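Take a look at chain A:
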Amino acid sequence: MKKFNTSTCSLIISVILLGVPAYAATIKGVVSYEGEVPNLKPIDMGADAICLSKHGSAVMPQILVLDENKKMANVLVQIVSGLPKQEYPVPTEPVVLTQEGCQYHPHVVGVQVGQTVKVLNPDGTLHNVHALCKVNAEFNLAMPKFRTEMTKVFDKVETMFPIKCDVHPWMAGWVAVLAHPYFNVSQTNGAFEIANVPAGTYELEAWHEKLGTQKASVTVTADETKEVNFTFSRP
Partner candidate 1 sequence: MQEIPYTVAVRQDTGLYNAKMGIWLFLASEVMLFGGLFSAYVLLRVGAGEHWPLGATYLNVAIGTFNTFVLMSSSITMLMAWASLKMKNFGHFKMYQGITIALALLFLSVKGYEYSMKFKHHHFPSDNTFLAIYFTLTGIHALHIIGGVVVNSYLWGPGSKMWQAEPERFTNRIEVAGLYWHFVDLVWIFLFSVMYLL
Partner candidate 2 sequence: MIADQNSAQKEIRKYLLIFVVLLSLTLMNVFVSRLHLNISLTIIIVLSVAAFEASLVACQLMHLISEEKLIYSFLVLTVIFFVFALFIPLWGIFNPITGSTHVP
Partner candidate 3 sequence: MSESHHEHESSFWKKYIFSVDHKIIGLQYGITSLIFLLFGFTIMMLMRWQLAYPEQPLPVIGKIFGENRMPGGIMLPEFYNQLGAMHGTIMVFLGVVPLAVGAFGNYIVPLQIGAPDMAFPKLNMASYWSFFVGGVIMLVSFFVPGGAASSGWTSYPPLSDIATVGQTMWLFGMAFLITSSLLGSVNFIVTIFQLRVKGLTFMRLPFFVWAQLVTSFLLLLAFPPLEAASVMQLMDRLAGTSFFLPSGLLISGQPLANSGGGSVLLWQHLFWFLAHPEVYVLILPAMGIVTEILANNTRKPIGAYKLMVYAIIFLGFMSFIVWAHHMFLTGMGTAISSFFQATTMIISIPSVVILAAFFLTLWGGAIRFTIPMLFALAFLPMFGIGGLTGLPLGLAAADIHLHDTYYVIGHFHYIVAPGTIFALFAGIYYWFPKATGRKMNTLLGHLHFWPSFVCMNLIFMPMFIQGLAGVSRRLYDGGLTYAHAQGALHWNVFISMAVWTLALSQIPFIINLLVSMKCGEKVGDNPWEATTLEWATPTPPPHGNFTRELSVYRGPYEYSVPGASRDFSPQYEEKP
């Protein structure tokens, strides 16, 4: 009897995946920066010799990451309204947040409720992951050099909150816990892409840790790829 159940389940799942072409729309775009670029001081990692040894050249802060034609990275773009009210399946593969070179990579990350977050500490020095979340239970866990990996699950939706390392004050990361999978963080070339969006009109929101948020509304029909761009500038 047991075997029969598993086979019927797998049958049903495959039908859902195949039979629903309506989710094929994608929203793409580029985030660019306008105005003169502030020259930021490189991070001084002198406090911890191990961190210093990880970098050959000077390390620029991740607060404003631009490429040569002023495209912005580390901007979280997500759909904030217009989505049908429904439970979204939690992705099984974990989001990886590494502290490589005494910095959080990725600097800004979106996570779904219930999705495991795997925090790595390949640096061979003591880090401690202090998540300053208000809705989720705040935690402050040490990761000595022998603890190379730690997993955490956020069980409540929460807007962007900082993650800090109390050992290295320059380390900072941002995490948002979202109910739906329709979000993406802009890469170094400023490009972002939200795939499998069901047809409908939505309101997009682009968030940056320093320059605030910007809204844009977009309408997509099935199988369409819509281009939406954002530009941020110093207030």
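Regarding candidate selection, all candidates are chains of the complex that A comes from, given by their letters.
Criterion: a contact is a pair of C-beta atoms (placed from the backbone, for glycine too) under 8 Å apart; a residue touches a chain by one contact, two chains touch by 3 or more; residues count from 1.
Please read all numbers here as calculations on a predicted model, not as lab measurements.
Enquirer: Any copy counts here: identify which of 1, 2 or 3 touches chain A within this complex.
Expert: None of the others touch chain A; the one that does is 3.
Enquirer: If you look only at chain A, which of its residues touch candidate 3 in the complex?
Expert: Per the touch definition, chain A meets candidate 3 at residues 126, 128, 130, 132, 140-142, 144-147, 162, 164, 166, 169.
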